[in-house]
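Let me give you the structure first, and then I'll get to my questions.
Not every chain of the complex is shown here; the ones you see sit where they belong.
Going by the order they are written in, the chains are A, B and C; count residues from 1 in each one.
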Amino acid sequence: MRENKVRTLWAKGETAVTGWLAIPSSLSAELMAQQDFDAVTVDMQHGCADYADMLSMLQAISTTDRTPFVRVPWNDPSIIGRVLDAGAYGVIAPMINTGAECRAFVEACRYYPEGGRSVGPIRAGLYGGSDYFANANKTVITMPMIEHKEGVANLDEILATPGLDAIFVGPSDLAVSMGHTPGFDPQWDDVKEAIALIAEKCIAAGVVPGIHVGSVACGEEMKRLGYKFIAYLSDFRMLQMAFTRAMPSFRAGVPSEVAP
Amino acid sequence: MRENKVRTLWAKGETAVTGWLAIPSSLSAELMAQQDFDAVTVDMQHGCADYADMLSMLQAISTTDRTPFVRVPWNDPSIIGRVLDAGAYGVIAPMINTGAECRAFVEACRYYPEGGRSVGPIRAGLYGGSDYFANANKTVITMPMIEHKEGVANLDEILATPGLDAIFVGPSDLAVSMGHTPGFDPQWDDVKEAIALIAEKCIAAGVVPGIHVGSVACGEEMKRLGYKFIAYLSDFRMLQMAFTRAMPSFRAGVPSEVAP
Amino acid sequence: MRENKVRTLWAKGETAVTGWLAIPSSLSAELMAQQDFDAVTVDMQHGCADYADMLSMLQAISTTDRTPFVRVPWNDPSIIGRVLDAGAYGVIAPMINTGAECRAFVEACRYYPEGGRSVGPIRAGLYGGSDYFANANKTVITMPMIEHKEGVANLDEILATPGLDAIFVGPSDLAVSMGHTPGFDPQWDDVKEAIALIAEKCIAAGVVPGIHVGSVACGEEMKRLGYKFIAYLSDFRMLQMAFTRAMPSFRAGVPSEVAP
């Protein structure tokens, strides 16, 4: 079965950086997959890809060796099975707040006896290889999101889930659940403490901590905390930022660093 | 009929700046239409939008007051009629090298007696209003591309075309036709001279000169030459540049101007 | 944040009329949005729009100032979150029969602390504005459907749900659950009594009653009962009725009121 390069990086103690796709297009997916990422994640929750988009976006990503991840819209075995059958090598599930939710999620990602995933890896077999069934359980990465204070409170039972590979922190939603406003790279002390605590507990439990960041500076901080899977902005957000920054330069006719 | 804001800007002697859409998605189209542009152009030639994408992208643009333009894949009355019926207020046609080609193009954009466009402005009627037919010929902007030395050689006869509103220079193809390599903002003297000449002749003929640029600096130069319709980069190109620039900062963990 | 015009009408004691879209096309959506409606609802339950259709249909509706509603296929936080992120200003959820179902529905529509909606309003931010998060909870309309006798029986507990804005009656399903046949504007006494009772209880609870009707006469009756959100037929049904009525005239060659 084709290697999961994110696992390989982790095995070497290295950090994987993932691109994040909110625009539902296989063209921007292929463009992003050619940037210097280790993985590329199709976001089916807040991003606008539906199943058919996701399928063609995974194909576009597979023209490169970037590892394909999907964030599913919800912790639902129906769509989890479908993105895995489409060839996702990692699944990120939003709003996992309890151990029971985490177990349900991981079992939806795993074949018997570790879970209840149904067998029929149609594109996954094309992508992963004919020995997909035999190796899928140890190849596919399960990555529930901790993005609510309730999830932080239940972190120990969540981390005890058999077959759990990693955690993905949603800092924006986490901050909201703690009474703050949303946005990349929250700077409130209680949120930062929670983010540090999650990394610490994950590492202690042998689970890889991951997180979404919006800046180089925050990325560095997260690496220092031990985060080993880092999503950096998104196609949508980067496009928005780039033009928002560049247009004043263009209108004024004054070149700048971001708009030479 | 709804106003063509690009015409209004021109009437006031001002310059219109257009966004350029190569990614075939109504989401990125709507995002781009919210940036500080005067027009937004769907590129059906080198961009990846087909007819169905273009239709939904024009709808997305129409959630704002940006003027919708389409670059058609070729000087072909079939697709010219379809993009106009879909609500384009400006049509850009590639590789117009002779006066005959230009006349055919303009006539495809105009109702009788100025041309042979067939009547049936299905979405154009929704967008433009119920008096669309009466006003379309004086509202829709015709903008053939000069992007080959042959077109430059035939510029006088092209500029003499009745109903011609503007010219759009394709600097990259123009440079190629003059023996150089492609790319934004060519710096060869002969190409620059041609670009200056086109502006000069257009202005003399009462035709608005337009051009595609890849930088603020080049945009300024073109404004000085009298260009009044300027396309600035594209969604695809800006996305590519932004990540290409930012990833080294992110990998190195060193914030920069483009990746704070 | 962009105003929710349906709320504004309600604040003035007025009735909002919504168009209803069953055909999965952004063209018919834009056409309908130009008719004299206050809102336009994309029906993802019995209508044939899937997520990608819905997204482009909301964009088409947003070319006008009609308020965009979506009926989701089921009371499921996954799709509720997705239609809100796509810019729906009102969500209609089918078959809400208990208070617990209603609370789950409303919480899926609301950000913390009123609910558990995840933050990431990708197109909703473009449509609603940059202050979307701060105002969404008081802007988005929550509208569960009472369309089963069980829901009528549990109406008091349903109406007690915090954050509930309105109720949408499905008269056809309601009639079926009471042992009758489906169809617009049911005339059985027990169904009519239930419809009157729902309006009465809603008004008493400060919840806006809404309903789907198939005729002007029934619309009038519902307004008299206090219904303030009225869906009138649908694109599919109107198209079917129009041709079914007109073709006999056309075949016979005898003009009529519906086919002059």
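As a working rule, a contact is a pair of C-beta atoms (placed from the backbone, for glycine too) under 8 Å apart; a residue touches a chain by one contact, two chains touch by 3 or more.
If you're wondering where the values come from, they're calculated on a predicted model, not measured in any experiment.
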Oligomeric state of the whole complex, in copies, if 3 are shown: 6
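In this text, only the chains that are shown with their structure count from here on.
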Given subunit B and subunit C, the chains that contact each of them: A
Taking each chain's centre as the mean of its CA atoms, which one is most distant from subunit C? B
Take the average of all CA coordinates in subunit A, do the same for subunit C, and state the distance between these two points in whole angstrom. 35
Per-residue overlap in subunit B, given as positions that touch at least 2 other chains: 27, 31
Please give the residue numbers of subunit B that touch subunit C in the complex, ascending. 26-27, 30-31, 34, 55-56, 59-60, 62-63, 122-123, 126-127
List of subunit B residues in touch with subunit A within their complex: 17, 19, 22-25, 27-28, 31-32, 35-37, 48, 215-217, 219-220, 223, 232-233, 235-236, 238-244, 246-251, 253-260
Tell me, which parts of subunit A touch subunit C in their complex? 22, 24, 45-48, 50, 52-53, 73-74, 76, 79, 94-95, 147-148, 170, 172-173, 176-177, 179, 181-182, 236
